[in-house]
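The complex appears here minus one protein chain, its other protein chains still in place.
As written, the chains take the letters A, B, C, D, E, F and G, and residue 1 is the first residue of each chain.
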Amino acid sequence: MSDIFEIAGRALESRLILGTGGFRNLQVMAAAARESGAELATVAMRRVDPSARGSIVEVLEEAGLEVLPNTAGCFTAREAVTTAKLARDALGTDWVKLEVIGDDRTLLPDPAELLVAAEELVADGFTVLPYTSDDPILARRLEDAGCPAVMPLGSPIGSGMGINNPYNLRLIVEQAGVPVILDAGVGTASDAALAMEAGCDAVLLASAISRAADPVAMARAMRKAIEAGHEARAAGRIPRRLYAQASSPEEGLAELEGGAPAAPERARSGS
Amino acid sequence: MSDIFEIAGRALESRLILGTGGFRNLQVMAAAARESGAELATVAMRRVDPSARGSIVEVLEEAGLEVLPNTAGCFTAREAVTTAKLARDALGTDWVKLEVIGDDRTLLPDPAELLVAAEELVADGFTVLPYTSDDPILARRLEDAGCPAVMPLGSPIGSGMGINNPYNLRLIVEQAGVPVILDAGVGTASDAALAMEAGCDAVLLASAISRAADPVAMARAMRKAIEAGHEARAAGRIPRRLYAQASSPEEGLAELEGGAPAAPERARSGS
Amino acid sequence: MSDIFEIAGRALESRLILGTGGFRNLQVMAAAARESGAELATVAMRRVDPSARGSIVEVLEEAGLEVLPNTAGCFTAREAVTTAKLARDALGTDWVKLEVIGDDRTLLPDPAELLVAAEELVADGFTVLPYTSDDPILARRLEDAGCPAVMPLGSPIGSGMGINNPYNLRLIVEQAGVPVILDAGVGTASDAALAMEAGCDAVLLASAISRAADPVAMARAMRKAIEAGHEARAAGRIPRRLYAQASSPEEGLAELEGGAPAAPERARSGS
Amino acid sequence: MSDIFEIAGRALESRLILGTGGFRNLQVMAAAARESGAELATVAMRRVDPSARGSIVEVLEEAGLEVLPNTAGCFTAREAVTTAKLARDALGTDWVKLEVIGDDRTLLPDPAELLVAAEELVADGFTVLPYTSDDPILARRLEDAGCPAVMPLGSPIGSGMGINNPYNLRLIVEQAGVPVILDAGVGTASDAALAMEAGCDAVLLASAISRAADPVAMARAMRKAIEAGHEARAAGRIPRRLYAQASSPEEGLAELEGGAPAAPERARSGS
Amino acid sequence: MTVVTLNGEQRELHEPATVEAAVLATGAPDGRGVAVAVDGEVVPRGKWATTQVREGQQVEVLHAVQGGA
Amino acid sequence: MTVVTLNGEQRELHEPATVEAAVLATGAPDGRGVAVAVDGEVVPRGKWATTQVREGQQVEVLHAVQGGA
Amino acid sequence: MTVVTLNGEQRELHEPATVEAAVLATGAPDGRGVAVAVDGEVVPRGKWATTQVREGQQVEVLHAVQGGA
Partner (left out) sequence: MTVVTLNGEQRELHEPATVEAAVLATGAPDGRGVAVAVDGEVVPRGKWATTQVREGQQVEVLHAVQGGA
């Protein structure tokens, strides 16, 4: 966890990346985006719908965010690769958040298809940010394949369960030579703080903000939580200890019993 | 959890209360106190030491904090009651953070002695803020005894284990008619956020800040974490769901296989 | 955790104590009691109901269990003390499982009333087995008061949440000079095994067996789980380690690549 | 979880599979094997060592266990496939416990290499039991590839951390059309019970038994724990409920206060 | 006639209104496994026959039932 | 006339049936922010005007929308 | 001379041995922020000058310090 957060040589001020799924409308999305302080927001590629009002790209750019296309909805390497190329052509960016889903109930990534897609896209010059499971080996294989960051999940997309396996996340952070961005599963502020304390470089948030009762207020809370977790890790937390550590001086204690009864002696004798 | 935080009719801006134990010196304490935004700081009563340099009361007042005496180090109701009276005479306040410790290894409170001391002090006109276990029944008895707030522990003082029994904390918050202030056990930012998300009105922090590698940075992180947790609760978090909820539209998905192979069908079929 | 399990000088073979609440009828209770291997079963004291068929005392004795009266339903020390005396007169035993409840929604014990009742009953010659919270200080006070065993809860009666605060249970076991019997909260077999691994001397089970879909089968499962947990503690479990420990010999590994590709080297290099 | 446990049409009485790594010697291994009730024991393939005394195959067969070769120590699909073929030639069995390790510090499986090896070996007529991560998608791909069982880990081999991600294990069990065998990570009896309660069909145990202070006693404890967890699941555990459920009758409560004081009323009023 | 509250209900006891009479009035087959409290005080089995219950007293006659953890 | 599957629907395109014509047929105001795949292969913007679509081909015209984590 | 236990140490106080004298003896610059207990009973600031301490009494002079949660 360094204090400059860079992906593929590009420095980012904010450690919160916004997913745009789930917002009631573009206005709420824009307000939450501003409050969150995010600089990047993911978008999906779908069929042109003439009836749709407003361009998400313009709305995000007005709010000062850059667009990061994803391959949400793809179930094979082939679909994902084609979607990434379409996004590049449509949006003029070779960055892509790569998703290759293995199951439509859990939306968990398909490890083998994901790795194939990552290799193909890297070879084609893309900057590939893969949405991956919390498997430390898969994360390393993706880094080996040339991904400039890895995006392990905490728990399934939209589940709000938080980080189901902090141990795996810790292993990924320990071994990673590239930024680790927690993606999916965050439910509330403490989950985001926890991810940063575990050493993640950033957190991607969609449903946790967009589906909150008050998305704008939650965006602000998440921004603070991510800063808090990041700063707390840097500040050096106290160790966990099995027993208490008095935070009051033992010396200078007054004798106020006027003849100490058995009780306090027994108490002090401890176990 | 209301958005005005009042104890005994006194409104407080900050939901962080600072414990002063464990700071290297008064200068670091003052700097952390300012960064934390706290308005109240606890102090202990000890024998006068002529060699001691600087008055903690003056230093805290310069930093804009008010002093809240505690009864740290007391093992019986009698010791605690006398200490509270001495603090009132020395500091001119009838507020007291009541601690009656039952064991010097865990520094856990003694439930029976605590209740006796609280009743005596309330009868004597004190504003009693009791440091209590996470036992919901004891918390209610203390409220019944006239305490204008209850201060349950997350885990032993200085242990940094966080909140060992979130269920009990939840019961205390549900039933309490007075503010609930998490006291003791917090190790890092996410613990503080979690306490606020659980519905606590405030968090008291001593070792987590004072013994951090960088107390001033940790004070800032904790301030943000407490705000984040409080705002996240108010913002209405998403529910925990067992399975994923797609945050991308299912409609408008392109057909990009050019003849779908078995793989995606199998995948989509789910389990 | 010694291998002889004695309460007040009385040796017990079985480390499972049966609570009789919640069984559909006395026949199911008797069958489950036999399967559980329990030697003691708790009973409650209630108003004589002429319409009631069968005597629980006779049924339990036929099944080879001895009756242990409890004070379930008592909310004050006075009620509990009187109930204990009535049980002694009715059943001819001075053993009592002491319950003094503080709240009818959680059925959590009232610490102060419990301590008062325990002291009174011990003074009156009772063998008092107190149902207590998981507060280590209260557990010690009860031992100090002369209770020959303490019965901390894992979680509220009938909640099936298991052990909410393993840390407190561990403290209680470490410090206790008398047997520790986990009481309340167990939901399934692993909870009971966990309690024994934590060093409890026995487990009291009521709802977990009586309200299971198949109480007799659950009784058998619980019996095995308690033995398993107790034996596992005695057998000396392996330590938790952060990384893997190969259980296969590193020497004698064959070279089967016939020219090792990059992959395994990379893999072996670890992180 | 059916009550007949079959792998590839072969019925097994015992739901405990023994790993042979880590035993002090073959005698201890044989004694623990007998006590465990296991019918299958895994063995590794290593270079012939003339100095070695005793044949593990004969010792296991005398103890009534059948040998299941594994590919422990293999880091690539190629190594694993060759090792499986050597085992078939040496031991005359086409069953293999497939391990393809991705990292020598965590010994976690390599998802892509594992899948490739499984497909090759299935095509070659092997009965492939793959040691896999707790990734539900990978588990399904292995089943789709023709594996007659899947063996997800609880946590790294020999770590004794238990089941790090019960949620993933649950997903695997829900979706699996083949037996699920928990492999690796178990530390003590309750971990094994938990795995069975989660719906696993069996548990493979090596270090948890072989490296325990008393392997034979631990083997017995594990046998009971696995039966307990399996029977508890079948018996239908009580649901987890947020509040207590009285297990004593509310009717027939005596009035013993002789004039009820405030206390019990307050208590009964609940929160 | 003495009117008492017997296990929560108003009941008339014929003279002599002893605890023993009260126990029988509850329909308890015999006294085995039963205990009695009058106004919250236990009356030991040995004193049932000789202890009078007075008008308006609260008599509780209890026995063991399934219940409790 | 060339009949193609345009964004999942049967559509007739007048000659010359170019990708450009297909894009216009979707009602996309102009081509900005839009990309096209024919039978799963991307047709870069620069080739829209000169690329013919043949009878029965599958034409997908996509743009960015809210979605995904 | 009166010998008392002042903050845990044997100390001689010159007559008149008042609480005020004891406070000064501790070296507390002035009385601000200080409180006193004699044999476990608080002696309010207002009574320091007029309260005598007797031979062998336990005098505690306290002030606020860093400490406690």
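The working rule: a residue touches a chain if its C-beta (ideal position, glycine included) is under 8 Å from a C-beta of that chain, and two chains touch if they have at least 3 such contacts.
Every value quoted in this text rests on a predicted model; they were computed, and no experiment measured them.
Of the listed residues D:Thr20, D:Asn164 or D:Ser248, which contacts the missing chain in the full complex?
Of the listed residues, the one touching the omitted chain is D:Thr20.
Of the listed residues D:Ala184, D:Ala219 or D:Leu253, which contacts the missing chain in the full complex?
D:Ala184
For the chain left off this view, which of D:Lys85, D:Arg105, D:Arg170 or D:Arg241 is in contact with it?
Of these options, the touching residue for the absent chain is D:Lys85.
So which of D:Ser36, D:Asn70 or D:Thr106 would be touching the chain we can't see?
From the options D:Ser36, D:Asn70 or D:Thr106, the contact with the absent chain belongs to D:Asn70.
For subunit D, which residues touch the unseen chain?
19-23, 26, 29, 42-50, 52, 55-57, 67, 69-70, 72-73, 78, 82, 85-91, 97, 99, 131, 157-158, 183-184, 204, 206-207
Which parts of subunit C are in contact with the chain that was left out?
Residues of subunit C in contact with the hidden chain: 247-249, 252, 254-259.
Just so we're on the same page, only the chains that are shown with their structure count from here on.
Comparing each of C-E, B-F or A-F with A-G, which pair has over half of its contact pairs in common by residue number?
Matching more than half of the contact pairs of A-G: B-F.
State, to the nearest whole Å, the distance from the C-alpha centre of subunit A to the C-alpha centre of subunit B.
26
Scan subunit B for residues touching two or more other chains and write them down.
19, 21-22, 44-47, 49, 70, 72-73, 78, 82-83, 86, 102-103, 106, 108, 110, 136, 140, 157-158, 161, 171, 175, 206-207, 247-249, 252, 254, 256-257, 271
Provide the list of subunit E residues touching at least two other chains, using ranges where the numbers run on.
In subunit E, the residues touching two or more other chains are 7-8, 37, 40-41, 60, 62, 65-69.
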